[in-house]
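Every protein chain of the complex appears in place save one, which is left out.
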Amino acid sequence: MNQLKLSYKVAIKMMKDTQFEHKLGIEFIEVDDGFAKMKMEVTEDLLNGHSTCHGGAIFSFADAVFAIACNSRNIATVAQFCDISFVQPAFKGDILIASATEKYIKGRNGIYDIVVVNQNYQTVAFFTGKSRAIKGSIIKEEII
Amino acid sequence: MNQLKLSYKVAIKMMKDTQFEHKLGIEFIEVDDGFAKMKMEVTEDLLNGHSTCHGGAIFSFADAVFAIACNSRNIATVAQFCDISFVQPAFKGDILIASATEKYIKGRNGIYDIVVVNQNYQTVAFFTGKSRAIKGSIIKEEII
Amino acid sequence: MNQLKLSYKVAIKMMKDTQFEHKLGIEFIEVDDGFAKMKMEVTEDLLNGHSTCHGGAIFSFADAVFAIACNSRNIATVAQFCDISFVQPAFKGDILIASATEKYIKGRNGIYDIVVVNQNYQTVAFFTGKSRAIKGSIIKEEII
Partner (left out) sequence: MNQLKLSYKVAIKMMKDTQFEHKLGIEFIEVDDGFAKMKMEVTEDLLNGHSTCHGGAIFSFADAVFAIACNSRNIATVAQFCDISFVQPAFKGDILIASATEKYIKGRNGIYDIVVVNQNYQTVAFFTGKSRAIKGSIIKEEII
């Protein structure tokens, strides 16, 4: 009777289990196979010494969206290599949106592009994540 | 009368101003021109859905050390491009140490290598950060 | 009376001046502002010790297309940072096509994505190039 798509169930389970994302105030928007979109507000506690959003917070946000996208088929998958280009600072009060798309997937290897934009649709950062499937799944077969 | 090296004064000022690092429990160990070393314990709230330390937390930690190293000469400097290789997971209770070394510096551009190890000296992640100096300084000349 | 678009004139001049690309048998297909497409056949002399196309030859091909795209507005521009993901080998006789698209451009900095595919539209490599404009132009104003 559970009509939710598998990718949603996996995302809900992952978000629930990941305390670090709550800490950053990351909110879930959308998920599909190999795709995810999330939201994060730049609050006071995410700022760095230059009074802009800490690069680590932006990376963590992009990485969280990457994780939801690459685990979306319920095959446990981890980040292996990531890179990020910071092209514009984000400031206190900015609402950031990050979208992950699957660029490549073959066997256990995947490549995802994540773009982080602000509320004015200006790009803040480009992130590329390389994933590798490991053993196991996020949610058990019997409860799918 | 102030005998502290400039790199220490800059680091102290930056650490004080950066709320995000307090949030992660990052502690300062050492700094010098183009060099920095810091510590972070993997607490419950830094875990991801796989029960290992969130990649974003590891990146943020490495990025924080990179920031202290590349601003160490009191020339305001920001991260432009970063990449990270996650080679081994970190677990709850692990004590991580990250060291940044300056690989290259010329004009406004710098390249830094940051290595994150655990309490058993096993490498958890390799991080490379490309920095660019902007206008201004971290602490004012008159109070140096 | 010269009706050719500036991007074409720049590309023709660059291709003419670049002996290294002739050496690899790289052929020009198309160019526009921030965009370029080129072709390369995997000949015997581009193979490595595993009997597949040398990674250096694939990189050089992608890099050549990147150069044409980032110089397309006749502002002399050089590659600063590049990365490549080799996702599938290319074999002797394969016809590779690489297309560069401009992901980001602001002031003197640009980011380009280059995709290299084979004759069966299978992706061989993903390349990202970060460019920086320098002084000068490729072709002189008076002859534009």
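A, B and C are the chain letters, set down in written order, and residue numbers restart from 1 in every chain.
The rule is short, and it goes like this: a contact is a pair of C-beta atoms (placed from the backbone, for glycine too) under 8 Å apart; a residue touches a chain by one contact, two chains touch by 3 or more.
A quick note: this is a predicted structure, and the numbers were derived from the prediction, not measured.
Among B:Q19, B:T43 or B:T128, the one in contact with the hidden chain is B:T128.
Although one chain is not displayed, its contacts with subunit C can still be listed: residues 13-15, 17-21, 23-24, 44-51, 54-57, 59-61, 63-64, 67, 71, 76, 78-86, 89, 138.
Listed for subunit A, the residues touching the missing chain in the whole complex are 81, 83, 130.
By the touch criterion stated above, the residues of subunit B touching the omitted chain are 83, 85, 87-88, 103-104, 106, 109, 111, 123, 126, 128, 130.
FYI, only the chains that are shown with their structure count from here on.
Two copies of one sequence, subunit A and subunit C, touch each other mainly through matching residues, since over half of the numbers at the interface are common to both.
If each chain is reduced to the centroid of its CA atoms, subunit A and subunit B end up 23 Å from each other. Remark: subunit B and subunit C have CA centroids separated by 36 Å (rounded to whole angstrom). Separating the centre of subunit A from that of subunit C, both taken as means of CA atoms, is a distance of 31 Å. Taken residue by residue, subunit A touches two or more other chains at 83, 85, whereas all remaining positions touch fewer.
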